[in-house]
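The complex appears here without one of its protein chains, the remainder shown in place.
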Amino acid sequence: MRKICVVITARPSYSRVKTLLQAIDAHEELELQLVVAASALLDRYGSAIDVIVKDGFEIVAKVFNVLEGENLTAAAKSTGIGILELSSVFERLEPDIVITVADRFETMATAISACYMNIPLAHIQGGEITGNIDEKVRHSITKLADYHFVASEGAKKRVELLGEQKKYIFNTGCPSIDLAMKVNANSDFLNSIYDKYGGVGAFPDLANGYWVVMQHPVTTEIEFSRKQIEETLDALRDLNDPVLWFWPNVDAGADGTSTGIRAYREKYDLKHFHFFKNMEPEDFLRLLMKSHGLIGNSSVGIRECAFLGVPVVNIGSRQNRRERGENVIDVGYDHNHIKQAVETIKNGSRPKQSMVYGGGDAGIQIANLLSELPLIYHKTITY
Amino acid sequence: MRKICVVITARPSYSRVKTLLQAIDAHEELELQLVVAASALLDRYGSAIDVIVKDGFEIVAKVFNVLEGENLTAAAKSTGIGILELSSVFERLEPDIVITVADRFETMATAISACYMNIPLAHIQGGEITGNIDEKVRHSITKLADYHFVASEGAKKRVELLGEQKKYIFNTGCPSIDLAMKVNANSDFLNSIYDKYGGVGAFPDLANGYWVVMQHPVTTEIEFSRKQIEETLDALRDLNDPVLWFWPNVDAGADGTSTGIRAYREKYDLKHFHFFKNMEPEDFLRLLMKSHGLIGNSSVGIRECAFLGVPVVNIGSRQNRRERGENVIDVGYDHNHIKQAVETIKNGSRPKQSMVYGGGDAGIQIANLLSELPLIYHKTITY
Amino acid sequence: MRKICVVITARPSYSRVKTLLQAIDAHEELELQLVVAASALLDRYGSAIDVIVKDGFEIVAKVFNVLEGENLTAAAKSTGIGILELSSVFERLEPDIVITVADRFETMATAISACYMNIPLAHIQGGEITGNIDEKVRHSITKLADYHFVASEGAKKRVELLGEQKKYIFNTGCPSIDLAMKVNANSDFLNSIYDKYGGVGAFPDLANGYWVVMQHPVTTEIEFSRKQIEETLDALRDLNDPVLWFWPNVDAGADGTSTGIRAYREKYDLKHFHFFKNMEPEDFLRLLMKSHGLIGNSSVGIRECAFLGVPVVNIGSRQNRRERGENVIDVGYDHNHIKQAVETIKNGSRPKQSMVYGGGDAGIQIANLLSELPLIYHKTITY
Partner (left out) sequence: MRKICVVITARPSYSRVKTLLQAIDAHEELELQLVVAASALLDRYGSAIDVIVKDGFEIVAKVFNVLEGENLTAAAKSTGIGILELSSVFERLEPDIVITVADRFETMATAISACYMNIPLAHIQGGEITGNIDEKVRHSITKLADYHFVASEGAKKRVELLGEQKKYIFNTGCPSIDLAMKVNANSDFLNSIYDKYGGVGAFPDLANGYWVVMQHPVTTEIEFSRKQIEETLDALRDLNDPVLWFWPNVDAGADGTSTGIRAYREKYDLKHFHFFKNMEPEDFLRLLMKSHGLIGNSSVGIRECAFLGVPVVNIGSRQNRRERGENVIDVGYDHNHIKQAVETIKNGSRPKQSMVYGGGDAGIQIANLLSELPLIYHKTITY
């Protein structure tokens, strides 16, 4: 029975690997050790932990490591505290394999703790390109990891080029797509969404369509985060359709983004805006399926929306160079361009489904690999 | 005036970059901010700080971050504490560029703090191969660093293959070689060495030659560190020549190595052994030049000894796949093989000098580059 | 020239010692080393640091140590991080005396760092009684401190009984009173207050009087913090006078308090409520002087309001057993009792001024003592 320890540090990471967690839990030869850490524990970032508990997972450790400050120094320190805490957790749990997800700054704490403690490390979603600080973190983790479960052919090629051994790189597709495959939206769902998720702002009628917005600060552009969010707000202020807006992640710069939104709300009467803190992953996908489209810079637009065929207005540099389907229109931080893209989508036809990020069985593929792969923590570059 | 912050975490790292520190100090457009951290501050690892002060450098911050335990968990935690402390130091010093040296586990703390705080990061000695945990750390730091000052053509090629931009990779050679170039040994030196450096054990006469031993624990083989050191001790116990032995670094496993040596000393009467804790870099090179050869697994054997033409018995996996000159004989952890290699060297002729790790001007080359390079902390993989 | 290091960890602590900081700064034989830490640095707790900078003080170190979570574990951990950071700060600054203020949980980090580093420690506002967790912290710090600057005769007696030497206990009065003495309110002030401090909510006309509310969570009653704040909100919801409400400190429980206020705002149309995050100490005192009275559990009600003769409705256990003037009406967490107390004040006459917390020269008295006291860090209990 192999013990597989997965560390979840943020709401979106949880959504991304939920089907993997289920597949590990269901696998006869695997035992899931689920650790919840960082912003996934915090109320003001949507308490992912509540969703996790409600989904029926057992949590074996909680790690509080977010240092307040919302500046870059605090992000570094949160990583340091994360290492202090996670190393104690790993010492206690003695996992056979540790899994770290994607590229948020605090996932580095998971990677370093496991790597330094000679615990085999698996990385999910390596090899992708975004062109920001996340990319440094992502490729750096690839060089610490022993197994690579990547989400596209481009990513696989890149991890190979980084000097990793082919036999430990697997293009399983992204587990987030698994979830998208199972989702089935009925119209009752929309009627109950305000009751179920609360939130603040107006309660516009969603029956004739709406837009979903999710825009995070970009860590290398934090001094502009307030300005950037205001461009999006300007673009949507006079829209006729309802706008369902999701609060940003706890990244450096979140303060600028949050303050920008709050100030805007004080200043303008946004009668067609509703603000959510969080949503269960399946419900979020249902919401997207029924929407006119997604606006912002979330990776959900690139990934799940490709599979679902949902149109996306992708703003700015955060998803730069990520492989994408035909559902995405890229624009800069400019309210006019955002407005135009919204128009284009409204007047066009729904895009086709794309398999660029997998076919919906990533969770099961990865769980099977975890049960079979040799346990190694020693490697050398291939060139 | 650019502020260049260099973090020294261990005795050997200091030796390695001493000429670079001098070149920065001497450069009209650069200000040196020297931070001394980790085992470089500790008495039982040779108090590198005393040497640094004696060499005339001003130290702007001391960072105590070594957590006792000498196990892998403690190594992870020391890194976490290092990040907590260094991020405060960087916030105070506001360096224009931070320099991290080589690949010890705690250099990761320097790299992460600088990278997460959007401070341009230069890495010295990236791109090399050793095949142990150091390699994970080294290449992982390459992916966090913005500038790469590498020590050989092989290393340069490898950093390029890792997806870094050619224009920020420079084969300057290794600064440690600069030091080797200046060293000039006279025989008076040997007469004063016991007085100057103290240490314990016998005081064998060095006039007719001697061997130098420096063998560190290998972090991926720590359960064998005591056995490994005993093989070397067995090989040299009955040697006719004097043996000058240096205590190991504070790595995971150092406990096994140290205990092994101590127990051996209690058990055997080692009349031709003297033990040193530390030595100023130049004196260490002088000592090597006058010796029959170096035994152990120190990178000095691969690097400085190549330039100096000093024979080396390189034991075990720690220097695996590093480029080497003709001065090295590789053996396993086996007292018979070590003995044979010692014999071979005694009966052979002195090897030729090799430029594989540079021509002795690395410090000045790097200082000039630091004054000219654009200040960047944003990059994307080249493929 | 003695170096006096003062660590400010929260907005109210700054207000409390501002005149002491000025007196140290002005003293010929003292050098002020001002460290700003914890919630005093954070936007969502009112950025005391901005006020400090505006007041013209030089800040020699900033210490981010608030771990997110707003639970008791996070409070403990914030203290641990505070010790890690402050010990580095003290090592760098080499103060002759460190000053810690009052009894917030994180002041313990200051006390322990100084005490363990053999730096003479002065404590301001020891010896008081409140009957909650703060009291454990306060008296515990007394036992670590070398000098005691207390604010009342009762406090002086108590510190003596705790086994401290009489010659190092001084009833200087509270420095917060110094500030109150200098304050002079003109009516223009009220006209500009919304512009100067922003905040959210309605903008009621203040010309005919108003109430000020400041109610913090009580750390030993955190499970009730939401309920407690709602009682106060209920009591004031239908009041005819304007209500100026200040957000709470970052204590365990702040989350409950904040959420309670936010939810209430969503639910009710509070047309006579305005919410401030923070205010400069003098302006806050001016505001109090002009008000009908203060409602909540702030120590300002007990202390400054006694000196100023401002009526206070003191709610719950937070100020239990503190010496008080005749200006205070104590009530439980009950909206009816709060309402009644408000009525009583409106119908009664203004209370008289009381010197129970000093006569307005505490800052200068303490600064003089700091310049003269022998530097000691060694003591033994007196019985």
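Observations
Per-chain residue numbering starts at 1, and chain names A, B and C are given in the order in which the chains are listed.
By our rule, a residue touches a chain if its C-beta (ideal position, glycine included) is under 8 Å from a C-beta of that chain, and two chains touch if they have at least 3 such contacts.
Nothing here was measured: the structure is a model prediction, and the numbers come from that model.
Of the chains on view, those touched by the hidden chain across the whole complex are A, B, C. When the whole complex is considered, the residue among C:S152, C:T220, C:N278 or C:N314 that touches the unshown chain is C:T220.
For subunit A, the residues touching the absent chain in the complete assembly are 61-63, 81, 84-85, 88, 91-92. One chain of the complex is left out; on subunit C, the residues touching it are 72-73, 75-77, 79-84, 87-88, 90-91, 105, 108-109, 112-113, 115-118, 129-133, 135-137, 139-144, 157-158, 161-163, 220, 320-321, 377-381, 383. One chain of the complex is left out; on subunit B, the residues touching it are 39, 41-43, 64-71, 73-74, 77, 81, 200, 255, 259, 266.
Throughout what follows, only the chains that are shown with their structure count from here on.
Taken over every residue number at the interface, the positions common to subunit A and subunit B amount to over half, indicating a same-residue contact. Rounded to a whole number, the gap between the C-alpha centres of subunit B and subunit C is 52 angstrom. Taking each chain's centre as the average of its CA atoms, subunit A and subunit B sit 40 Å apart.
Within subunit C, the positions touching two or more other chains are listed as 81.
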